[in-house]
Structures are given as C-alpha cells and as structure tokens.
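Here it is, the structure in full.
Of the protein chains in this complex, one is absent; all others appear in place.
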Amino acid sequence: MRQIRLAIVGGGAGSFMGPVHRHAAALDGQVQVVAGAFSRDPARNAGAARPGERLYPDWQALIAGEAALAPDIRAELIAVLTPNATHAAISCAALAAGFAVLCEKPLARDRAEARAVAQAAAASGQPFAVAYTYLGYAMLHEIRARIAAGAIGIIRRIEARYVQGWLAEPVEQDVPGAAWRTDPAEAGISGCFGDIGVHAQSLVEFVTGQPIARVLADLVTCVPGRRLDDDGAVLLRLADGTPGTLVASQVCAGEQNRLEIAVYGSTGALRWAQERPGEAILSDATGAATRLSASPAMLNSASAAALLRLPGGHPEGYLEALANIYRALAAQIRGNADALTMPLAAADTGLRSLAFTAAVVASSASGGWTPVEI
Amino acid sequence: MRQIRLAIVGGGAGSFMGPVHRHAAALDGQVQVVAGAFSRDPARNAGAARPGERLYPDWQALIAGEAALAPDIRAELIAVLTPNATHAAISCAALAAGFAVLCEKPLARDRAEARAVAQAAAASGQPFAVAYTYLGYAMLHEIRARIAAGAIGIIRRIEARYVQGWLAEPVEQDVPGAAWRTDPAEAGISGCFGDIGVHAQSLVEFVTGQPIARVLADLVTCVPGRRLDDDGAVLLRLADGTPGTLVASQVCAGEQNRLEIAVYGSTGALRWAQERPGEAILSDATGAATRLSASPAMLNSASAAALLRLPGGHPEGYLEALANIYRALAAQIRGNADALTMPLAAADTGLRSLAFTAAVVASSASGGWTPVEI
Amino acid sequence: MRQIRLAIVGGGAGSFMGPVHRHAAALDGQVQVVAGAFSRDPARNAGAARPGERLYPDWQALIAGEAALAPDIRAELIAVLTPNATHAAISCAALAAGFAVLCEKPLARDRAEARAVAQAAAASGQPFAVAYTYLGYAMLHEIRARIAAGAIGIIRRIEARYVQGWLAEPVEQDVPGAAWRTDPAEAGISGCFGDIGVHAQSLVEFVTGQPIARVLADLVTCVPGRRLDDDGAVLLRLADGTPGTLVASQVCAGEQNRLEIAVYGSTGALRWAQERPGEAILSDATGAATRLSASPAMLNSASAAALLRLPGGHPEGYLEALANIYRALAAQIRGNADALTMPLAAADTGLRSLAFTAAVVASSASGGWTPVEI
Partner (left out) sequence: MRQIRLAIVGGGAGSFMGPVHRHAAALDGQVQVVAGAFSRDPARNAGAARPGERLYPDWQALIAGEAALAPDIRAELIAVLTPNATHAAISCAALAAGFAVLCEKPLARDRAEARAVAQAAAASGQPFAVAYTYLGYAMLHEIRARIAAGAIGIIRRIEARYVQGWLAEPVEQDVPGAAWRTDPAEAGISGCFGDIGVHAQSLVEFVTGQPIARVLADLVTCVPGRRLDDDGAVLLRLADGTPGTLVASQVCAGEQNRLEIAVYGSTGALRWAQERPGEAILSDATGAATRLSASPAMLNSASAAALLRLPGGHPEGYLEALANIYRALAAQIRGNADALTMPLAAADTGLRSLAFTAAVVASSASGGWTPVEI
C-alpha cells in the first residue's frame, strides 16, 4: 500500500494537536506528511516542519501551492487543525481545490457554515471527515454493534458526561488553547459544550444509532469574567423518546478527560470510559457485570476487531484511535472500498454537533425544551 | 446500657423491611423488640412475631395497648414500616401517645402530612427520626465533614443517581412491594422519585450541607400501564446556585441499588457508591484519586469513625448503617446526649424530600424550573 | 426459634474479639449471651459484662458454674476467645462438661493439642466449630460450589495471600494483641503464619475442596528483635499436584486485611478479596471477567444464597460472616438438621491449619519440600 500524502494546516510548534496528528498519521506507515502551514507565526511555523516538508506561510498559500504541483507529488489529504473559526473556510477551499479533508471538530462555528462544508464535500466528491477522535476507539464500535444486536434490549436511559478540570481557574492567558476556546469570536456561541459537550453528544448518537431530538439545558459560566459556558448539563430525549442526561464541564478540578457513557436497557446495560478505552462493562439482567477487553477474542464485531493492531492484553490508546481515522481515510483515498475500516464521521455528523450546541444554548436561555434542528 | 424497648408496626412475614429492622435493632444489643402489629393479615402478623413479643392486630391497638402498660414494660420506641400512606397517621398517633418514633421514608404522602408530623414531634418532645438508612453509613459522614472542611474547595457540580432494575417489567402483581409503590393511592404523587429519588436527594443535601433550591425535571413512565413515574432525571441548583443532576430509575435492568454521588469541586472531587459503602474516592487537583476506606486510620472525622464497629479491613454494610440510626435513637431516648452518635434525620428532613418530589412532579409537568418549597 | 444461651470466655473490655462476637451472636436474634469469664483482670472482666449476665472470674469457674445450673438456664454454647495458648484446654473442658463450643482459630498451639480437642469433641457428641470467620462469607460458598461444578475447568494454579501492616513496626507493647501474637509461649511456633497464614490456607482448602499436601517455605522475621515470623511465602502443592503460592505478612505497611485468592483453571478463573467480600470475579476462556455480587439472582448455589440476609445491592460484611457461623451452630444445637446453614469448620479443619503451620516452619528451616501431616 502506497503512502497517502498529507498536508497539515495548524498544529504549530507548541500546540497539542500538531504532534497528535503526526503520531497518528505515522503509526501505520500509510500516511506521510509532505507539506504544512502550521502557524501564521513564522517561527512556530518553521518549528513544526520536518526536513523535506514543503512549508507555506498560511493555508491559502498551501492550498494554492499544493494544487499547482504534479498529481503524484502534491498532497492528497489536508488536515485542518486550526481554531474553530477557520475550520469551515479552510475545509471548503481545500475541497474545492480537489483535496480530501480531515477537519478537527467542531466542523464549524455554526450550522450555516457546516452546511456549506457539507455542500462543498458533496460537490467535490472528495473524502471528507471530521476528527471525532474518540469514535476511533475499537471498543465503541463493539458497543454500538452489541446495542444494535439487542445485547441490552431496548434502551431505557442514557448517561453521558465529559468532565475536565483544566479551566477550573481563569487560566486564559497562561494555558495554550484556553484563550480562543473561551473567546466567542474564535469559539462561537458556546465554550464548554461547543468544545467537549459535542464529544459526549457524538458518543451518545454513535452508540445508540439515534439522533438527540430535543434538549432541556442548564449552562453555567463558573469562572468569573468568562464570556462563554464552561460547564453545564442537559436533559435529552432521543428521536424515539429515550431519555438521557449529558453533563459537560471544564471547571471540575482534577478531572482530565472523563468522557463516559452508560446505556441502560431493558435487559442489561453497557458502560464505557475514555480513560480506560479498551474496556467496556456489560451487565445482564441479574446485575452480573462483565468487563470486556479490546481483544479479538472478546469482540463480536469483525469491524470493531479490525480496528485493533495488537492481540489481547496489549493496550492501545488515543493515538491508535486517531490513527484508525487516518487509516480509514487513506483507504478511501486509495479507493479500496473493501478495506475493513471504520465508518467516518462526515459533514452531516459535524453539523449535528452544531445543531446540538445551538439547541443547548437556546434551551438554557429559555429554560424550556428545545428541538435539535439541523 | 439498658436495652430500649421497641414496638414494630408493619414488616409482616415475607416483607423486606421487617427482618432488616430486626437485624439492625439487634446488632448492638441496645434495642429489644417487645411488641408488634406486623400486618393486618393475621397469619402474616403472627408469622412475624417472636416468643415473648406482644402481638396486636393493628397499629391503633398497638398504640393503645402499649400506652396502657407500666412505664418500665411498655415500648419506648415505635418503628413505622408500613406503606407510605399510613406513615404520617401512625407517627402522629404514636408521638401523641408519648412514644419515640422511627418512621421509614418517605415521611408522608405529601407536605401537609409531613408538616403535621413535624408539629406532632415538636409537641410531644419525643425523639423522632426518619429512617434514611443510607445516611447511616460512616463514610458519608466523613465525606460530609471533609467537604465542609474544604477538602475539595468550592463545590462546582454534583451528580447523583439511584438506579434500580426491579421494576423493569410489569411485575406489579408478582413482586412484593411493587403493587403499592406503583399505586397513586398508596404511594402518593410519584413512584420512582418518591421512593428512591428522595434517597438521592437526601444524599445530595446531606453531603453538601445545602438544600436543593430548584429543579428542572423530566419524569418518565416507561412500563406501559403504570400510573406513576418509574424513571426520571432532574437538573438542579442548590441554594447557593451550585448546579447538579439527579437521576432515578427503577426500570434499568440488572441495576440493583446503584445509589451514587460525585461532588466536583474547585480543588478536587469526592465520590461514593452505596454498593461499596465503605469506600470513597477523593481526587485532588492533579487528578490523583485516593481511595479511602472506612477505617479509623483513614477517617478524619471522629464522629464518622464513631459509627464504625470494626477495625480497618473488616467490611460493614447496610445493616450496620441502619443499626447506627437505632443506636443514635437509643442514646437519645436514654438521654445521654454526649454519646458520639450520628445526627438523626428529623421531620424537617422528611418534609424536604416531599417538597423535592412535589417540585419534580410539577416541573416535569410544566417543563420549566420549579422551586423546592417546604 | 428459641434463643441459644451463650457463655463467652475471653473478649474482655478493650479487646477486638469480644464485641465482634457479641454483634455477630446478636444479629439474628438466635443467640443470647447469658454468662462470661471475659478476662482474668477483674476490671476488664466486669467491664465487658452486661446486665443480667452471670460473671465468672475465670474459665474454670464458668464451666463449673454453668454446668451446675438447671438445663433450661445454663449456657448451651461456649465461645472461646482467649489467646491461642488456652484454646485447647478450654475447649476440651467445655466439651467434657457437655457444652457446645465455638473456638477462635487457631484451634490449638500444636497438632497434639488439636487432636485432643478433636477427640474431646467426638467423645462429647456436642457441636464443635472453629471460628474461621472468613469462611462465613456467602460468596466463598458460591465460589466453592462453582469450582466443584466445573466453572473454571481443572484447577491449574492458586494464588493466595493475607497481607497486613499492623506489625510493620515493633509495636508489641503498644497495640493490643501484638504482644501475645509475637510471643512463642503464647502463640506457638509461628507468628504470622499461625495467626493469619492459616486463614489463607483454610481459604485455599475450602474453595478447592482439596488439602495442601506439601510446602516449600521461606519465613521471615522482618522487625528486629521479634522472635517469630512476621512475614513469609510458601510454594505449595495440593493433594492432586496442583501448584500454588501463599503469602502472609503482617509487616507490609498500610495493608489492612488483604486476604485474597485467585484460582486459575483450564477454562477460566475465579478471584475473591475479603475487603470486598460480596464480590467475585469469574473470567472465562476468552478473558471476559464477570463481577458477581452476593445477590440471590447471581448465586447458583442455594446454600450460598441462604447465607444472605438481604436482597442484591445491600452489602453485608464481616459481622454477617461470623453471624452465619453462629446461626449454623444454633441450628445444630437445636437439632434442626434440615436448616440450610453453612457447613462448620470442625476440629479436623483446625488440625489441618496446625499441620500446615508446622510444615511451613519445618520447610523454612530445612529449605526443602515438606509434607503437611496431620
């Protein structure tokens, strides 16, 4: 299998996401970074480049420059790692220029932008994916498959949360990424929910296979002076009426990436926690709780097992989850549709997150139930 | 220490609560059952009595009969274990007749009844307690004390749940206790929330030391044909504005007594789960999570440690929790105010649960925020 | 059911074991303390007595005094809670005088003494049991039954441990019970193994249903100046050749009562830990690990389920385990052989522990494999 040529926008020296995408892209030897516009700051831009990579001063130059190269040299895939505000513009431009795109979440600042990306993707015919990294974990695919197969009967209730503590204090000026995530101009209408609440929302919709239909929300701005929510909770109903709760917070001290879900059913329950991503707890109608591990022998779903690289007992982690997304995109770009890879989150999935965030913000303002409308 | 003489109303042969109270009352050798009106069914009444116990056909006869006995023979304490509908009437009558009372929760069917009990207790001057058994666990007293002492800083968010599965199917006719708990005439305005949601509510208020001020609720009747909620979720705010969620369900298959709380703060978090009642998890601002055990060496609070009967490493359970309530009541009846026993849940605490339930029901109907008013 | 009359020898004011036996005896309302020789120290003796109990200055006086009383008044059962050195003498005398006996472990200081008790028990025809309290946990009976039924196939390997920390420092003079447990004159030929190693040994033999046939031991006296082992480890083989390890220590700081066992088999494994006594982990041939709880719905064994007092989700603990022993003894004394109670550890079980300890001490001295001979 030949390597897919990747160009990266964003992820300048010192960023979190830059190295993460580099590691994940490299892991399977299927993707090679050939170009980058890592930062508008020249030093951070140069600092993130590696020998042999083509360096551009900004994303416009990158798209123009790569598009002008010979087809067997230029990048095929562009990864968009910038702050939220430019996701849609870069994605649309890249798609229009004929590149495949992997865009970090959230897909855009609002639904209108997201719809534009969806249209651009459809128009271009190029592979397009939103990087919901957590959905790359093999165990989540197993959970989704088991629920679909009736392992816990009819879903009765959902509890989802994503609780962090890194914004527990007013660290906007000190911690990288804190400033723009709390700035409405950069982040959009929501802070915490737009940033991480949508991970919980996408997790709920992924494992249940159902959209969230309406929400009753209570957003909180805990740290004085902050202009967006940094905490909140939501009562929700899925399309079929199933009730649930979704909590997101960035101000709970000491919490790291507590992204968790419990799905209770009429004959059992399933639980998963991102900080032990290779485990799931399946309980039956007697209450006996079985811990499954991400081992081929314990996964019923062949497509979930195909997302593992190692035999049972050898833990895989976050980078492997993102690498699964790169591997699937690479297969799509190569055109080998038969490859047993994960389904990718397309623009409509990204749009759903923006619709959810909009509904949450509206519900919290009105104090009443609000439909999630795309 | 002399034994306190106890009369039991309810808890007939085959019931859950009768043996539980007998075990708990017996555990410390401080309380002796002397009389009972265990059931209006003569066979179940006789079947629950033990040799030497005075048996009455109903609670009215018991109160009258015991009151007529000599002071050194008659019961001093009456335990009320009947279905909800008669809690208030029996409690009021017993208090009026000069008995101390331990009443199972919920204290009454509604706030008016609960206020009547509170007045009767005040008028009689007798010890009165509501049996929030879970609040008898030593570790909860430690958690309350640590939170009050600032162990996790300012409380930022609360998650509480009480999830069961025993009503996952329409078992009303088959499972003891299911019929009256789902019958508005017996149970009152709420099924699940009145029965177990109030345990989660009392837990939240106990460990935070704050009342729940308002709620935004979504009650569910999951099993077709049921006339009361059997599931639901609540967004809540404490008196100081702290946000939280509270989930209660009796239709999540396989769940047993998943009564749990997480209190997130500005410098750490504390977690507790009833099914491992002797453990608590205290995490600090780095995320390091310390598991405390109900061992004297690990408890900071002397009054929490006084609720333990055993050295570290020897697990105690549910019966010990209820026995702590009996021990505290016995000390109060004896008048040894200095005894290091647990604070009892008085009628005002019982009233708070009814106010919470009423607010939840009202909020779910209106779809809007509703104050909790006693 | 009438109450069985109990006399207690040992357990003076300030002891650990005295209150433990009182709580456990009281829990089910089937046993009533009527007499005691709690301590040879008059103050500690009187301090442990309760109103109405007959108090004797020493065990000889108690046996003589009770034996002289009318059959419907005198004690029926004598609990022996003294230090090891007097276990056998008191047990023999009590049995000879026609009392049933519950003797704390170890049954005696050595095999000769233990054989004498076994003979006395046989001669008297009275119920006799050694208080291996941990064997009173319902879940262990379930584990034993599952293993016997082939739940994990053929046993391949055993790991057992009992690790404590309370003797991590030379606290002999400060901590109650430390002095005699480290004194050869009181404790016998072994400290740690005689005291707690035998709990692990009895656990191994109970759950596997097989005796330990031979041992290869390495005993350690960790704290300078101590005269007996306070730590050690053993390689062992069961009668059928199954290999295992057994670790016991009292010098591992911070450990409380880490009594644990793992039984690995040809198709799965079972694990149990005393500090969460109501749980067991059963893993299957794929590695999926199911946590069972001590709930009637999750126990296959009716005789294990009969040891529970509460429905699932209501934790029981150490006192309930000892209470199970009292309940079984009471049934035996009453002669209701049909009662579904636990099998009691008779004198031969106590003898096995002494044989194990003797073999461990001999093996550690010789450095070679040593048979366990009763």
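When the chains are written out, they are named A, B and C in that same order, and each has its own residue count from 1.
Just so it is clear, contacts are C-beta pairs under 8 Å (C-beta built on N, C-alpha and C of every residue); 3 or more make two chains touch, one makes a residue touch a chain.
Note that the structure is predicted; figures quoted are calculated from it, not measured.
J.: For the chain that's been dropped from view, list the shown partners it touches.
T.: A, B, C
J.: Can you work out which residue in C:I143, C:V247 or C:V372 touches the chain that's missing from view?
T.: C:V247
J.: One chain isn't shown here. Among B:A46, B:A289, B:A346 or B:A362, which residue touches it?
T.: Looking across B:A46, B:A289, B:A346 or B:A362, the contact with the absent chain belongs to B:A289.
J.: Which of these, C:A13, C:A122, C:L235 or C:A346, touches the one chain of the complex that we don't see?
T.: Here the residue in touch with the unshown chain is C:L235.
J.: Among C:M1, C:A46, C:I189 or C:C222, exactly one should touch the missing chain; which is it?
T.: Residue touching the chain left out of view: C:C222.
J.: Which listed residue, C:Q256, C:S293 or C:S353, touches the chain dropped from view?
T.: C:Q256
J.: If you put the missing chain back, which residues of chain B would it touch?
T.: 286-293, 295, 297-298, 312-313
J.: Can you list, in ascending order, the chain C residues touching the missing chain?
T.: Chain C touches the chain not shown through residues 152-153, 156-157, 159, 161, 163, 165, 168-169, 216, 218, 220, 222, 231-235, 237, 243-245, 247, 249, 251-256, 264-269, 283-289, 367-369.
J.: May I ask you to list the residues on chain A that touch the chain which is not drawn?
T.: 1-2, 16, 19-20, 22-23, 26-29, 50-51, 164, 256-258, 274-278, 293, 295, 309-320
Here is the rule we go by: only the chains that are shown with their structure count from here on.
J.: Multi-chain contacts in chain A: which residues touch at least two other chains?
T.: Residues 286-289.
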